[in-house]
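Handing you this structure, nothing more for now.
What follows is an incomplete set of chains from the complex, kept in their original frame.
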Amino acid sequence: MSDWGINVIFQGQNFLRLLEGLGVSMRIAVVSVLISSVCGIFLGLLMTSRYVAVRSLCRSYLEAVRIVPLLVWLFVFYFELTKVLHLQLPAEFVADIVFSIWGTAEMGDLVRGAVTSLPAHQRESGLAVGLTRWQVYRYVILPQAVRRLLPSAINLVTRMIKTTSLVVLIGVVEVLKIGQQIIEVSILKVPTASFWVYAIIFFLYFIICWPISLWAKHLEKRWQ
Amino acid sequence: GSDAQTDKVKTSASSSASAIEQIKQRGKLRVAVFSDKPPFGYVDQNGKNQGYDVYFAHRLAKDLLGDENAVEFVLTEAAARIEVLEADKVDITLANFTVTPERKEKVDFAAPYMKVALGVVSPTGEPVTDVSQLKGKKLIVNKGTTAETYFAKNYPDIELLKYDQNTEAFQALKDGRGAALAHDNTLVFAWARENPGFTVGITKLGDLDTIAPAVKKGNTELLNWVNDEVTKLGAENFFHKDFETTLLPAYGDSVKPDDVVVEGGKL
Amino acid sequence: MDQSFIAASIPLYIKAAGLTLNLAFWGVLLSLFVGAVCAVIGYFRIPVLCRIMQVYIELSRNTPLLIQLFFLYYGFAKIGIKFEAYTCAIGGLAFLGGSYMAEALRAGIESVGKIQIESGLSIGLTRWQLMRYIVLPQALAVAVPAIAANVIFLLKETSVVSAIALADLMFVAKDLIGMYYRTSEALLLLVGAYLILLLPLSLFFRYLERRLRNVGLGN
Amino acid sequence: MKETEKILLEVHKLKKNYGNKEILHGIDFSVHRGEVVVLLGPSGCGKSTFLRCLNGLEEIQSGSILLDGSIISDGKAEWYAIRQKIGMVFQSYDLFPHMTVIENILLGPLKAQKRKKNEVEKQAAELLERVGLLDRKDDYPAQLSGGQKQRVAIVRALCMNPEIMLFDEVTASLDPEMVREVLDVMKELAQQGMTMLIVTHEMNFARSVADRIVFIDEGCIVEESEPEQFFTAPQTERAQRFLDIFSYEN
């Protein structure tokens, strides 16, 4: 029986389809990680603003994104937005948006943490050599903050990759769904298919996320 | 699979424009189908949509647009079947969509093209032959299926174990996590035949439920067209052909066509 | 919005929130335990265990909880060990959360200055007493923000357990949508439930973090 | 010896609060071009706060600060431009840890002053040479000892060609030998006519380098005098008590 199971993966285009699904996951993850990194840095800096209003606004955004499940965000952006504004957005685009919104919030919080953990005299030394506030951020604060937040940021990236499987709700088919399609097709003939398919997916995720974690560790060590 | 959603950002045309005109202009009929519910709607090993619903969808496209491939499949989940219509993501939902009063409030169902009854499968050693035997035991069902709705409404005191995927539900039955499993009797029969040690103790349960195409609420033009279509197809016994092509290979002779197929929208 | 539907569904959500909280509570507790064990193993560099721990951490962090649960639930049943869904859910959360907590605690432990350890030694504490009275309390304090983030993460991650038939909040919402298609109502209730669970928690952790910073632990 | 005719920096009635607490109670003070002034005073009396006000790192509540005759404290002047004329070195080694020594030094001249790279590099090399650290120019701060870091910090400030240098206890966290290295650099600067405002606890150094000693206590200037006079016969009882701390005979 079990040697049947693994065959399922090599029937037809199945293995390729799984890889394609992984490609979809990765595409969403990469796009949203890039957007989140850029926007997250700005959000993080805003969160260290001296104006209470700005800070609490950012904070509310963060809390809102954290509390409302991604599933709901997907529904809202894909279905509700269309119903209310008649805006037809492609599903994968919506996935990118939602994951970016989430990633930006989380990344912003990490950036805030990293920036506030820098000693105050770094900022002051920057000012003391005549840099403008923006230049201080650009040359002094951010380069150091980025080094500090790297481990947790990578953590977030792997989490985002793993969470992409939610997008199936708005019809974007990624690796996990393709796995389930393969499994369900074999429901009567190859009941053990699920183990093999899930094992492959487990492995695929691992093979993507692990090197990223390793790379982060490497950088962390190098920047000590 | 996901290339179904290649349309660019655009606002949907004003609702006054004829719905069928819109489809014709687009040149594609958009249909919501399942991707993991063989043999009704699934994706085969080559990535192509297949199944009873899909076969029907191709025919609709052919009759509306003159090309059976002028159809765009939007893969959907049980929980999103109505949303895709309401948000104008598709024109028709053909996703094993059982007609219920609650759903009727949200979408317009056309004439049915299939019927199901529930079956309950259980281990041969401890067969469940009557619903009353399930009191105080766990019954396995699938989320979003007729079985779930039926038991939730009629037997609220039976504890339901609800799974997302059919395979998982059957696996759970095998692992003994519930006393029995309730699902469409067609699937249950077919599964029991492949898995010795299990029998379908209850072969028909409750009212016969019908499965019908659904369109967005108020889209009477398309609704009427689909109704006409179903009637027309009845004349040529289309759904029997559909059955032979898609269901027979999966179910074999465990299911008789007339237990499933509805021709011309008439039970 | 259908208010009678909302009213009728609230008890379901309350029950589900109870399960979510219950799972999260035990999941977090076990994660902390697993994390602490890993952190201690790493701290004392216990030879073989150290390796095993590294493999565990990499596996658990780099794979999705859903599949971890799948193997716990169906995989172990295959080889004759049948865990209840509830047990699996907590086990899965602990398996995933353990590695996150381990990292948080490791960072906390590393932040405890060498001088603290040496002062502890020089008043005659044994290595175990040192861990117990000096290192762990300070490490915990430093790790609070990271642990807090993990707790909230785990609480939200419980939604994955709906895949193994546990009726948590996400399960109930999806289920109601699938049965009755009151999507807006079901999702609204879901957001409301998460708000009630998460907001106080989040505010509490913020307060805790600020307090700890003010006390100025770790000089 | 030194040209002390022209007033470079002037402070009038400067008041500074933290919250409700007034830290500086209306300071009147001035430094002439080329003058070396040492600020002394017990811990917490407001010396650092005063220097930070001069550099615009703290907002002031009232009073005015004039550099070279023009008001810089009215909120209209751009501090980042003014700071290019005021060099400052802090107690905590404040080099940017992610940049090499030379990058640290070049940052201000290139980015803030937008000067030409060759020219600044030449000047940086000369200055590094003078403090004996030219060979360390590509090292990172973490590879330097505390004394070396402080010397680089001084070079970094000098390379902006400031009109005045502010030093805030730059040797306070150094080992004795390193203290000496750094003080020697400062002493040389003083001899070359740099205008300097120095906060220090090194009494011997203060005595030997200062043109004038300003003694602050509890946010007020209590005594101002020539170093010889201050150390041998302070006029106030407070200054006497302060000096006693530093002579350990028991």
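Order of writing sets the chain letters: A, B, C and D. Residues in each chain are counted from 1.
The rule is simple: a residue touches a chain if its C-beta (ideal position, glycine included) is under 8 Å from a C-beta of that chain, and two chains touch if they have at least 3 such contacts.
Keep in mind that what you see is a predicted model, and the values were worked out from it rather than measured.
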Copies of each displayed chain within the entire complex, written as a formula: A x1, B x1, C x1, D x2
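Operating definition for what follows: only the chains that are shown with their structure count from here on.
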Geometric centre distance via CA averages, subunit C-subunit B, whole Å: 38
Geometric centre distance via CA averages, subunit D-subunit B, whole Å: 81
Sites on subunit D at which at least two other chains make contact: none
Residue numbers of subunit C (touch at least two other chains): 74, 174, 183
Topology of the chain contact graph, where touching chains are joined (line, ring, star, complete, other): other
Interchain contacts, given as pairs of chains that touch: A-B, A-C, A-D, B-C
Touching residues on subunit C, where the partner in the complex is subunit A: 58-59, 61-67, 70-71, 74-75, 78, 100, 103, 145-146, 152-153, 156, 159, 170, 173-174, 183-184, 187, 190-191, 194-195, 198-199, 202
Residue numbers on subunit A that touch subunit C, as the complex places them: 63, 66-69, 71-72, 75-76, 79-80, 113, 151-152, 155, 158-159, 162, 165, 176, 194-195, 198, 201-202, 205-206, 209-210, 213
Interface residues, subunit D side, partner subunit A - complex: 52, 55-57, 79-81, 83-84, 86-88, 90, 92, 94-98, 107-108, 111-113, 153, 156-157, 160
